[in-house]
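Encoded as structure tokens, here's the structure I'll be asking about.
With one protein chain withheld, the remaining protein chains of the complex are depicted in position.
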Amino acid sequence: MPEIRYIDAINQAHHDEMARDERVVVLGEDVGRKGGVFGATVGLIDKFGEDRVIDSPLAESSIAGVAIGMAANGLIPIAEFQFADFIHPAFNQIVSEAARMRYRSNNAFGCPVVFRAPFGGSHGTALYHSQSIESFYAHVPGIKVIVPSTPADAKGMLKAAIRDPDPVLFLEHKRMYRLVKGEVPDGDYVVPIGPAAVRREGRDLSVIAYGWMLYESLRAAEMVASEGINAEVVDVRTLAPLDKDTILKSVAKTNRALIVYEDNRFVGYGAEIAAIIAEEAFGDLDAPVMRLGAPQVPGIPFSKPLEEWFFITKEKIADAIRKLAAY
Amino acid sequence: MPEIRYIDAINQAHHDEMARDERVVVLGEDVGRKGGVFGATVGLIDKFGEDRVIDSPLAESSIAGVAIGMAANGLIPIAEFQFADFIHPAFNQIVSEAARMRYRSNNAFGCPVVFRAPFGGSHGTALYHSQSIESFYAHVPGIKVIVPSTPADAKGMLKAAIRDPDPVLFLEHKRMYRLVKGEVPDGDYVVPIGPAAVRREGRDLSVIAYGWMLYESLRAAEMVASEGINAEVVDVRTLAPLDKDTILKSVAKTNRALIVYEDNRFVGYGAEIAAIIAEEAFGDLDAPVMRLGAPQVPGIPFSKPLEEWFFITKEKIADAIRKLAAY
Amino acid sequence: MSAMEAKARVTPARHKTLGLTDKDVLDMYYYIALARALDERMWVLQRAGKAMFVISGPGHEGCQVGAMWPMDKQRDWFVPFYRSIAACLVKGMTASDMLLGLFARANDPSSGGRQMPGHYGHPRVKILSTSSPVGTQYPHGVGIAYAAKIRKTGEITMVAIGEGGTSQGDVHEAMNWAGIYKLPVIFVVENNAYAISVPLHKQVAGGNVAARAAGYGFPGVSADGSDVLECYRVAKEAHDRAKRGEGPTLLEFRVPRLGSHSSDDQQERYRTKEEIQADRRRDPLQTFRQYLESVAVMNEGTHKEITDRIKREIDEATDFADRSPLPEPDSGARYVFHEGD
Partner (left out) sequence: MSAMEAKARVTPARHKTLGLTDKDVLDMYYYIALARALDERMWVLQRAGKAMFVISGPGHEGCQVGAMWPMDKQRDWFVPFYRSIAACLVKGMTASDMLLGLFARANDPSSGGRQMPGHYGHPRVKILSTSSPVGTQYPHGVGIAYAAKIRKTGEITMVAIGEGGTSQGDVHEAMNWAGIYKLPVIFVVENNAYAISVPLHKQVAGGNVAARAAGYGFPGVSADGSDVLECYRVAKEAHDRAKRGEGPTLLEFRVPRLGSHSSDDQQERYRTKEEIQADRRRDPLQTFRQYLESVAVMNEGTHKEITDRIKREIDEATDFADRSPLPEPDSGARYVFHEGD
């Protein structure tokens, strides 16, 4: 199996699925000749033409809305938002329309659209090119939200999303695009939407994370391993619908849970995981469910010292692990 | 003190504050001659004229955006969204702009706007005139979110919101407008944004709620009282910033917590309260923190049997109370 | 032979010059009258406590029937708004369909009773499911048309909205897409001069919706929405244009609003008696009837036949809808996602 970068996995999934099913089209800003600002759609326009690779106007609400209409009339659109920060103008179309089309029509119409968006902070991404948006959408019934963390998952889950008859928000942490490499199965394969994955076995406590925080958590787990703390690390992968069984099973084993997320802590996605553990694993818990989330400021500030102040690093996670282990 | 309806309290606060401060203006759909579809702005246009009571075009994004600009140039706008369901087109303006203006400008510019919206389900409000939107905004640092439940609070907190130098999302549960009546202090007064209120003292468990769920919870508490269960009921009132001390104090006393919210349960606002209690009151808890939220469907269906199936009623709350008490 | 009939024989009737047969225009009248009668029935049922809410389109029926007439019932798409009763009837929905929606029954084809009345949708006759947020349907119409172009299906899409709705950003974005890609879509704006209580001059800068089209490089036409044949004429042209691959057209129909916004509204609070009265004189049902009588296509007798038929149909439909089952409570949990084939 070849080792490829996360961004290449995304790109391959596009190429494969567009070749496999002519109903699949891509639309978004700069997805054509430029191949997307991160390169996710490179090469598509040459292979599939301007009819299927659409450089959209700079208008996110209608990128979503046009995709919804296309899906109603037999296409399978992949709508790229250049940055997750810029999905906000499409909030109404996604929440009121895409997520409700099937329910409100009593199953008469569906909405097989994949909404892709690079999210999360990297160096210099500042207030408006770094947002975590998962909690907004994971809250909305009718849309699936996935955050794959490995190239193999990215490729396999993007294929799953494209083949899914319902709308899927596909979030790609931009720090992974070029940094994360991994093996990817040969040929056609799908990684199902739903199941979480235990990325590191441990018995002392469970760290539950997704996106870039998975990597910081895995590193933190290594840091504390030498101190005799054996942390299990769970990769949530699918935020909605959530695979709570895998999480609860882990907590039943370790009796301690730390949830790590890059988004602002308050009413962030991690609150749901914490609430579920608190309610359903009450008898298993030897310590309070802990959360590590970002500071309550509107976004990641640009200037280096501020950015560092904001970021959740392996060091901060290791500290939280130590605190939880010592409880 | 006179007894007035919730909607009258809202209306009075408008009249008072507009008379008190000529910088206060109102904008929104049908807020002028019609006085708003619920009557919140009745009488304002006659008293304050078309310059200060603006029947806006049917365009929520710019209702928010224009209000933000007005605030930057010396006015204090109250922007009414006709239904909370229709605030979605303004998501970008509220999240990216209003909530971030002060932070991103390093305190050079502020954004003293009040965004008002009737939310929640009542009879026949169906999928698109009934939504609970609090979790979307309570998650966003830089904006305050309040949900007053009594006429006295509605009036006093709306005044506080108008005088607040930062953006405030003011949510009015539409089922309370005409049903909820109460005494309101004479003269000018303010109810501060922040503090929660214990509406019913109890010792067996804490029910934590806001909006219409407060009333259903109070009724449920009466129902179980005869069975010997003595429930404390906390009215959250301000969702962001949350007064967690009052909640934790209550749980420290009762050792059991049930959070009731009308919104979809998953990643709803109640998850945050549950997560806080689970983490910070771990030692106090004799039972798992429980949540009662709406079913995971995209909204409240219209047809009577479906609507009843969806609604969280005092009976459903009473059942949850009994279950928690019996743990 | 009356003097009027004599005159009709001399100058060819307008509808004939437009290529419409006598049967066509009688059918058109039938739909206008059916929509109006349904409308009235719905208000009666609401006042009688049999329905929670009515939103309907009295005054809009003429332009809707005229505009929908060139559309192919099977092939073409329609994306309606809540006033589109007459348009949906022409497209293929029935009086029963409408009343099943009003009563929120399990077999309501639009939503199985999940949505408020007036939220039409019907997969069999290619009417997209609609929601309440004003404006979102415009990009949907464009997406459907875009798919038709890519898939080369020859489908034309018509999407409707009120003049208030044109203030929404989505409407602009949709028209921009359609203009860029010359999509086979017809944008209909039914301008009744009010958005609930907000009058045209506080809603539409410039006062003329059709004038917006020029800015997107395609034609915009403003037509008298009470002149059914004129509405048909401009829609036919738009339809032909779309078919020829020449792209979108914006049609603004200036219509009267013959009632309050909905059963929750009282227009007397913001409109003068005189204005309401003046609107009544523009009733398309009356103007079209006058036309049909003037060209001797309809007389007392045919009019009564149509009216009786409509009454019968609506009575039956009311009965049928009333006897239809409500949804099972637990069915509320279904169809959040696809449930397998």
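Going in written order, the chains are labelled A, B and C, and every chain counts its residues from 1.
What we mean here is this: contacts are C-beta pairs under 8 Å (C-beta built on N, C-alpha and C of every residue); 3 or more make two chains touch, one makes a residue touch a chain.
Being a predicted model, the structure only gives us computed values, none of them experimental.
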item: Candidates C:R212, C:R233, C:R254 or C:R271 - the one touching the absent chain; value: C:R212
item: Subunit A, residues in touch with the chain not shown (by the definition above); value: 29-30, 32-35, 37, 55-59, 61-62, 85-86, 88-89, 123-124, 126-129, 295-298, 301-306, 308-310
item: Where the missing chain touches subunit B, by residue; value: 25, 51-52, 56-57, 59, 61-62, 64-75, 77, 89, 92-93, 96-97, 100-110, 141-142, 144, 164-166
item: Sites on subunit C contacted by the missing partner chain, in the whole complex; value: 167-173, 175-180, 201-208, 211-218
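Operating definition for what follows: only the chains that are shown with their structure count from here on.
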item: Chain at the geometric heart of the assembly (C-alpha centres); value: B
item: Chain separated most widely from subunit A, comparing mean CA positions; value: C
item: Mean-CA-position distance for subunit C and subunit B (Å); value: 38
item: Mean-CA-position distance for subunit B and subunit A (Å); value: 30
item: Numbers and ranges of subunit C residues touching at least 2 other chains; value: 111-115, 131-133, 169-170, 336
item: Per-residue multi-chain contacts in subunit B, two or more chains; value: 61, 85, 88-89, 127-128, 296-298
